[in-house]
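Only one structure is covered here, and it is reproduced in the block below.
Partial complex: the chains shown occupy the same locations as in the complete assembly.
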Amino acid sequence: MKVRLLVTGGTIDKIYNQSSGELEFDKTHFPEMISRSRVEVDLALEQVLLIDSLDMVDADRDLIIDRCVSCEEEFVLITHGTDTMCDTARLLGETSIDKIIVLFGSMVPYAVNNSDALFNFGCALGSLQLLEPGVYIAMNGRVLPWSNVEKNRSLGVFQAMNS
Amino acid sequence: MKVRLLVTGGTIDKIYNQSSGELEFDKTHFPEMISRSRVEVDLALEQVLLIDSLDMVDADRDLIIDRCVSCEEEFVLITHGTDTMCDTARLLGETSIDKIIVLFGSMVPYAVNNSDALFNFGCALGSLQLLEPGVYIAMNGRVLPWSNVEKNRSLGVFQAMNS
């Protein structure tokens, strides 16, 4: 099994910039996270974007779709900001790519205390290997299909729409 | 979906005892780990044991098997020391329990820098929901059935026997 890991940015990869006092992007933490997780799966890391998902425009999503379609791997992980993760998942789902695609991110940056980043990465990679072709979101310990997932902003959790 | 999480100890739950200078057990870190991971799955935590898996005797394994069989949940996670995780998995597998059971642990304690604990927890919980009934080990980003998994001690990784 070969997995392509497409990095697009989002909260999971933000770090503190001590000059500005803001959370910004510098480089992805996934090389460190993969090493720390002792991952033995064949994982090809590719940084597609490194942006806040609220700043994502159509061209960015087209790029993500293109990379999903054209990469040689059948299994694809995508890191994504949580604010528009469901939108990108829907676009990918409606594109009908015959691959297994799982999106994930985190509520708290990997570089900040009490982060859920490593857990979500594990949940996404663990489920990826067992799912039928389709597009899914792995957050909060659940794995939900693109057609039935929404972010509940007041609770800060991803849930099935009919829940 | 309801999940029973059986805690038995192992490296994942060890902490540093500043009096003895040794890594020992105090209490399980799973309440903190579950909260941090923002888990929305219905998870019943049960501490069965809190020991090093090298100290596990037959009676301990009987207890683990009994708890798997008698708990009301169909989905069972078991934390376990890595040294004899495959042995306990085999015993559980040969018992033919009609449930989905996933064992996991970590190479580095949750309370120590660079720990794989949270990743493995995510991987175990993510795969648990998608597996057929049986007994599995989730480590190193892979999910392997009890009948075909071994710990490669020189590499410090879990692998399929025929790999």
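Going by the order they are written in, the chains are A and B; count residues from 1 in each one.
FYI, a residue touches a chain if its C-beta (ideal position, glycine included) is under 8 Å from a C-beta of that chain, and two chains touch if they have at least 3 such contacts.
Owing to the predicted nature of the structure, the values given are computational and were not obtained by experimental measurement.
All protein chains share one sequence; of the complete assembly in this entry, 2 are displayed, while the total copy number is 4.
One rule holds for everything that comes next: only the chains that are shown with their structure count from here on.
Subunit A and subunit B have Cα centroids separated by 26 Å. Against subunit B, the residues of subunit A that register as touching in their complex are 33, 36-41, 43, 107, 114-116, 118-127, 129-131, 138-143, 156-159.
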